[in-house]
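A protein chain is absent from this complex, but the other protein chains hold their places.
== subunit A ==
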């Protein structure tokens, strides 16, 4: 075999071409990032520009009104909080238990494979379909109170659960099998091995997935339209069975108003929603770092 002649003009040309390709790729990659960042900056700028003036204590603590200067966001915020609580209380335990069962206990069988495929599909179902399901089951069949955080939370829990199952399974799968072996070998039962050793190690990952699923549910509007959470609510809900609105729905309703003054309200409400989402994502990162065990 001949060793290549690195000093020949042909070799120098090839090298130059490869370096040029490398520079091109870096430029394109950088461009892609800058473009998406630019849109985020634009969005933030527009919202801040038209919305910041509307943020005041009165806006944050007030309720919806036909007068844009009196209208506030608190009733929708409280509705969102109550709805999220219902969603969390239902979907977290159910999702985590389902993930544990599928990952640790379920025998490998056709039936289980079918369940797994169904859960993955469920996570991809368009949210409006969940709204229809909520309408049919919770309102028409079970006769639960219309427009309430209870029904909203139930519907969003159906949507969030598959996300928690999927992230939970991945987190559980990431725990090294040697930890299970170690527990079983000293005579722990399967349930003890899972709950004493596997679950604590998987929890940061499960919590991250849960919060991301919850953040998605928080921004969801379509399914809640179907169950009547688009009503004009002037008093904050007292409990989970009172009629209520939620933040994204309030944005949707205000954006539809004819009165120009509602534009500022819409932007201000978007700022509140974004702050909410940022806080939840921040919490996810904090929890992951705090509870992550390195081994």
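Note that a residue touches a chain if its C-beta (ideal position, glycine included) is under 8 Å from a C-beta of that chain, and two chains touch if they have at least 3 such contacts; residues count from 1.
We adopt the following convention: contacts and distances are computed from a predicted model.
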Of the listed "Superoxide dismutase, Ni", "Ion-translocating oxidoreductase complex subunit B", "Phosphate ABC transporter ATP-binding protein PstB" or "Chemotaxis protein CheW", the name UniProt assigns to the chain that isn't shown is "Phosphate ABC transporter ATP-binding protein PstB"
Using the definition of touch stated at the top, determine which of A:201, A:226, A:240 or A:253 touches the missing chain.
-> A:201
From the list A:10, A:35, A:185 or A:258, which touches the chain that is not on show?
-> A:185
In the full complex, subunit A touches the hidden chain through residues 107-108, 176, 178-189, 192, 196-197, 201, 293-295
